[in-house]
Every structure is written in C-alpha cells, then in structure tokens.
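The other protein chains are all here in position, but one chain of the complex has been omitted.
Going by the order they are written in, the chains are A and B; count residues from 1 in each one.
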Amino acid sequence: MQKITEDLARRRAAELMRAGEISCLLGWKKGEFDYDVEPTVFYTPEEVERELVCNVFSAANLSKYLISLTRKAEGRVGILLKPCDSFSFNQLLTEHRFDRERVYALGLPCEGTVDTFLLKERVGEGIYSIKIKDGALEVETLSGEVKEIPLSEVYAERCLVCKSRRPVAYDEMLGEVTPDADEDRFAQVEKLESMTAEERYAFWQGELSRCIRCNACRNVCPACSCERCVFDNPTSGVETKAPSEDSFEEKMFHIIRAFHVAGRCTDCGECSRVCPERIPLHLLNRKFIKDINSFYGDYTAGAEVGSRAPLVSYTKDDPEPGQGGQK
Amino acid sequence: MQMTDYKPKIVAFCCNWCSYAGADLAGNNRLSYPAEVKIIRVPCSCRVNPTFILRAFQRGADGVIICGCHPGDCHYTSGNYFARRRMALLFSMLDYLGIERERTRVEWVSAAEGAKFAATMNDFVSTVAALGENRRLEDLRCKK
Partner (left out) sequence: MKRCPLSRLEDLFAALAESYKLYIPTDGEKGSSFTLWSEGAEISRRLNTARPPKDFFFPQSEDLMGFKTHGQTVELVDLRTEKEDFALFGVRACDAESLNILDRVFLSEPGDSYYASRREKGVIFTLACNKPAETCFCTAFGIDPSRPGGDVSCIECGEYLYLEPLTQKGEAALERLSAVTEDCDSAEAEPQREKIAKTVSRLPLADLSTEGFGEGKTDELFSDERWAELSRCCIGCGSCTFVCPTCQCYDIKDFKNGSGVVRYRCWDSCMYSDFTKMSAGQPRTDQTSRFRQRFMHKLVYFPENNDGVFGCVGCGRCVAKCPVSMNIVKVMRTLGGKKDE
C-alpha cells in the first residue's frame, strides 16, 4: 500500500517537474536511518525518482515551508500533503500566507505515522534497519536480532485520534482516501478535566517544568507563522530562552502560544511530535478546540478556506466567562 | 498564615467608558471597597491581552478581574463581545492548568453602576482572600 503510494508520488512528481508544471517539490527523503525521514526540497526529477520517501515515517508537516518557498522559488511549487497537513495548508491560505496559484498540491492517503520514540522504546535497543511490511515493521537491531512490531503499537497518538483522513485541499489525489480513525480525540482532555484542580496543576507542573525553551513547538507550528514572535522581542519583557524556577516563564509561553493559535490550530500535532522532552503540548490546543466547539459551535480550523475563526467573531448571546460555557 | 491579616492583591482592568466611570461613581458616592484593588484603566475590555493577566499574576496579584461595558453597550460597538470570547477561553484554560478559577472574573459594570462596582469588588476580594496567596502562577524571582 505504502510502496504503491510512494511509487505513484515519485512518478507523478517527476512527471510534473519534467512538464514544467512545478519547479520544485516539497517532500521527504531518508535521513541517516530508516526511521529518520526528513523534509526536503527536490529540484530535479531524478532526485525525486531516487530519493522521495512517502511512508509511515514521513511525519513532518510540510505546509509551513510554503510561506518561504513560494517567495523564493520560481514557477509553481509542488507539495505532498497528508490529510492532516491539508488542513494546515487551508489555514495558511485563509491567513493569506502564500499564493494558492503558486502551488500544486499532491494529496496523499494516510493511515498514520509512527512515533519514533515509541518505536525505539518498543525495540529497546539500537535500530540497524527497518523494513515496512503490511501492518508491521520488521526491525533489525544492532545486536542482529529481527523483531516484528505491529504498526498499531507504534502509531503516534495524534494519528490514532486523527480528526479526519479526508484531505481538504489538493490539486490531485494520489490513491484512495483511507477510512477515518475511530478514537475520540478529546478523551485525554476529558480525563484531565475530570481531575481535581490540584491534580491538574500537578500534572501540568510536572510536564511544563521539563520544558527547555527550545521553541521547537513554536517554530514547527504552521499556525505560528508570525515573522517576528513576541517571545523573540528582547524588549517585550517575556523570556525567550530561560526557564524559570517554578516554571512561570514556561507556563506563560505555552499558555500564550496556545491562546494565540486558538481557533487557528488544526490539531496537526506537530508541537508534541517535535518536543524533545515529550511534553503533550497538543493537549493545550485540544482543550481550546474542545471549548470552542462546546461554547460557540463546532469549528474545524482549515476545513475550508476563508472561514472566520471563532476568536475574530462573536454572537450576542455567547456564554459568559468563568461559567464553563453556560449561557 | 493568619487569614485575618492577609490582604489579597487584586488587579482590576477597567474599561475607560463604563467600568472606570463606575469606579469613579462608587468613589463619589462614598461607597467603600478594599484598597487592595488596583485599577488599571484600559481603553476597552478587549484591550486586555492574556499576557496582561499572566503578567499580573507573575508580579504578585492574587486575583485579576476585568470590567467592561455591558454586552451591547460597548463604546466601540463590539469590543466587549470579543473580550467575552477571549476571556471565556482563557479562564477555562487556566482552570484546565489547575489555577483556581475563582481567581479570575469578568464583570460588566456600567458608568451608572457605582454600587455594583463596589459590591463586585468586595465580593471578589473576599473570594480571593479565602483562597489565600497565589502560588500556582507565581514567579519566585519576584520574591527575591
């Protein structure tokens, strides 16, 4: 299945490039290891045919790169979009961050991506190579042992609760749309909500105190597309890089960041994927999404281009603050 | 800590057109409310950025209250409607992070409601006083 998609993507992208339809392609290629698949820009059809990788390790959301690439590149930019990335793509369009005419989007079917941390934990030792089979990974370890690991055990959490596998933006779809995930994506948020305030505080204090202020969550986030972030302004009085005792700065950063992307966050889960300390940052964003849905009616950022985000609109009978959504 | 001596620090963001005038009226009418309430005048309740609220807590506030015109009466037509959405989400988020929800409040106070202003502040101060000092959003560097 994956191999078929990859072959198709390689062929189509190379064709488009040869026909002059696109000048370059945003895609993924293999890094140092089999699981280490990195975002890249291809400029020649030969590179595409040789190196393009579309598999369970193609986890990075490429849509944010369009902002800079469409400004630099000549002609149209090709991009591979997983269904979740297509929501970010639409959201960026809604915010006029790039010109739709300058992009040719190839939609990819997706059954989920692998959380490499989980995979490494599951394997328990150094990984030498990985073969992707139907529904499982065949991992050869450094000690020479071969382990078969079911994909279902190492899928990223964001994929198990994926909001939709139906792509919302593409010029051309490569392959068939895959069925949606059936797990409830708000279950974890609800679990936290059901705790006492002390327990919730302890939970978040434990998580956020690990933050090293590397800003990976912000820099990878397609909704965080400000040219200059308030946290990068040394005169704003908010701290960019130093965690503080008792984690005030970390809380400030993560609350403000989540608030800033509230109503625009498509729940792509990149923030949690890239966190070197594995802080479940998506649970902050998901809380806002859940609240927005329950206070102001269902809204999915990026589902359609040009929709009005909940925080830039209002109705006269909105619920009052502090009432948990009661009117 | 002895509750009797403890006086919570309260920051009140008041919109220029309604609530600040309401506070004025409370003063003119000699209605008393605790001196621990520090009023910050803002052009409109929607001027209040979430960073202001977190910053107030960082700098030692034990409670933050935002006062604006009644919905429908905003001097800028719709500012308080936006503020209402923002604060509804932000307060819910603070609650989610385990920060006591009683420490934050939004109240609509018109220029004619001096009595309501004083009553609101008295009530808010006693609520926060019962919670004690803010420890969950404190910045220890401010105590050095």
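Heads up, the rule we're going with is that contacts are C-beta pairs under 8 Å (C-beta built on N, C-alpha and C of every residue); 3 or more make two chains touch, one makes a residue touch a chain.
Predicted model, so just to flag it, every value in this text is computed and none were measured.
Chemist: Considering the complete complex, identify which of A:Gly175, A:Pro243 or A:Pro319 is in touch with the unshown chain.
Modeler: With A:Gly175, A:Pro243 or A:Pro319 as choices, the missing chain is touched by A:Pro243.
Chemist: In the full complex, which of A:Leu8, A:Ala136, A:Leu160 or A:Val220 touches the chain missing from this view?
Modeler: The single option touching the absent chain is A:Val220.
Chemist: From the listed residues A:Gly75, A:Gly126 or A:Pro150, report the one that touches the chain absent from this view.
Modeler: Only one listed residue reaches the unshown chain, and that is A:Gly126.
Chemist: What residues on subunit A make contact with the chain left out of this view?
Modeler: Given the touch definition above, subunit A has residues 31-33, 36-41, 60, 65, 125-128, 142-143, 210, 212-216, 218-220, 228, 232, 234, 240-244, 270, 273-274, 276-278 touching the missing chain.
Chemist: Where does subunit B touch the missing chain, residue by residue?
Modeler: Where subunit B meets the chain not shown: residues 59-60, 139, 141-144.
Heads up, the rule we're going with is that only the chains that are shown with their structure count from here on.
Chemist: Can you check how far apart subunit A and subunit B are, centre to centre, with Cα atoms defining each centre and the answer in Å?
Modeler: Those two chain centres are 37 Å apart.
Chemist: Quick check on the complex: what are the subunit A residues that touch subunit B?
Modeler: Answer in residue numbers: 189, 192-193, 197-205, 230, 237-238, 244-246, 248-249, 251-252, 255-256, 258-259, 262, 284, 287-288, 291-292, 295-296, 310-312, 314-316, 318-325.
Chemist: Show me the residue ranges of subunit B that touch subunit A in the complex, using the header's touch definition.
Modeler: 50-51, 54-55, 58, 71-72, 78, 81-82, 84-101, 104-106, 136-141
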